[in-house]
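Here is the structure we will look at.
Left out: one protein chain. Kept in place: all the others.
Each chain carries a letter (A and B) given by its place in the written order, and its residues are counted from 1.
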Amino acid sequence: MTLIVLTGIPGSGSTTILNKVLEDVDYLHLNYGDIMTEIAIEENIVDDRDQLRKLSPEIQKTIQKKAARRINEKSQSNNVIVDTHCTILTPSGFLPGLPVWVLEELLPDIFILIEANPDEIIYRRLDDTSRIRDIESAKDIKLHQEMNRAASMAYATLTGATVKIVQNHDLHLKSTVSKVVDLLKN
Amino acid sequence: MTLIVLTGIPGSGSTTILNKVLEDVDYLHLNYGDIMTEIAIEENIVDDRDQLRKLSPEIQKTIQKKAARRINEKSQSNNVIVDTHCTILTPSGFLPGLPVWVLEELLPDIFILIEANPDEIIYRRLDDTSRIRDIESAKDIKLHQEMNRAASMAYATLTGATVKIVQNHDLHLKSTVSKVVDLLKN
Partner (left out) sequence: MTLIVLTGIPGSGSTTILNKVLEDVDYLHLNYGDIMTEIAIEENIVDDRDQLRKLSPEIQKTIQKKAARRINEKSQSNNVIVDTHCTILTPSGFLPGLPVWVLEELLPDIFILIEANPDEIIYRRLDDTSRIRDIESAKDIKLHQEMNRAASMAYATLTGATVKIVQNHDLHLKSTVSKVVDLLKN
């Protein structure tokens, strides 16, 4: 069984890729934040997802670990693909989405980083009127993707997983999806 | 309480930023090397800072850990800003300023990397006649900043801290300082 972590910054198209890929592969799809919410609700810590981020760092850490363990358990009997963030851009800087205490429970096989050119990402964000997003410059987008690459190699060193970078360029969605499908079928 | 680690390569202007920022925030400022020296003198291991680097790696490691623990203890009752090096350029290559045994005791909240363009850094180094510095090419400076970014994401993965990159460009000191002040006040 294979456990895949799929990430991509907003506008990279990782969600589109994920939905297309799931049509073609036999993988259980889990969202890391959903599993955290599920656990926090079960334990009567929160009522909904928005309350999660208001918890103390120590409680968040405990829930993160439990979510990682639950996902790993599910991956014992299913191929699993988890979507989450490699790093999250916060006002205090880049926050690692998969700190060491998560990695040690999750033990994924492959980290997939969906990337695109900064200008492609800017246009996609402008087109996506469903979400309000801060305007980021091409330079900031390039930096975020660069920091994600560095973070992913730290994650790989701590788990032995591989890091696969997949370019999701405009007009190539079909071939990009089929690359990811091939990766998941092998 | 917040524990900040502030770093920047020589010529990045991190010391200037630090001094200006300290005028506006209520933070205890500690220098990592000073705390190491303090501990080594207390334990009668050295008489002054210069002797630190002549100690065996094992003894240095023990002092590094104790310094990290002391800083963390101080951060329980104060907001603390530590200045140190992200990586140190040595003849044997880039030495991580915050190896895992330091990180596990220090447990910082935010790593701030003060950066500037390589040409800005070259001019600032030429202007600084108080220190004798090796001449580094723009390419070497770019590489050092790149390695610091990678190192900082490894540090973040091991601690859960965020990494904030702050550009300190010529003629923008005031706005750069106020960005860092805002970061420290939040």
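What we mean here is this: contacts are C-beta pairs under 8 Å (C-beta built on N, C-alpha and C of every residue); 3 or more make two chains touch, one makes a residue touch a chain.
Quick caveat, the model's predicted, so the values are computed rather than measured.
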{"item": "Hidden partner chain, touching residue among B:L52, B:I81, B:I141 or B:A154", "value": "B:A154"}
{"item": "Contacting the left-out chain in the complete assembly, out of B:L98, B:I141, B:V163 or B:L184", "value": "B:L98"}
{"item": "Chain not shown: contacting residue from A:I45, A:I88 or A:M153", "value": "A:M153"}
{"item": "Hidden partner interface residues of chain B, rising order", "value": "57, 61, 87, 90-96, 98-101, 103, 143, 146-147, 150-151, 153-155, 157-158"}
{"item": "Residues belonging to chain A that touch the chain removed from view", "value": "109-112, 149-150, 153-154, 156-160, 162-165, 183, 186"}
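By definition in this document, only the chains that are shown with their structure count from here on.
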{"item": "Distance from chain B to chain A - Cα centre to Cα centre, in angstrom", "value": "30"}
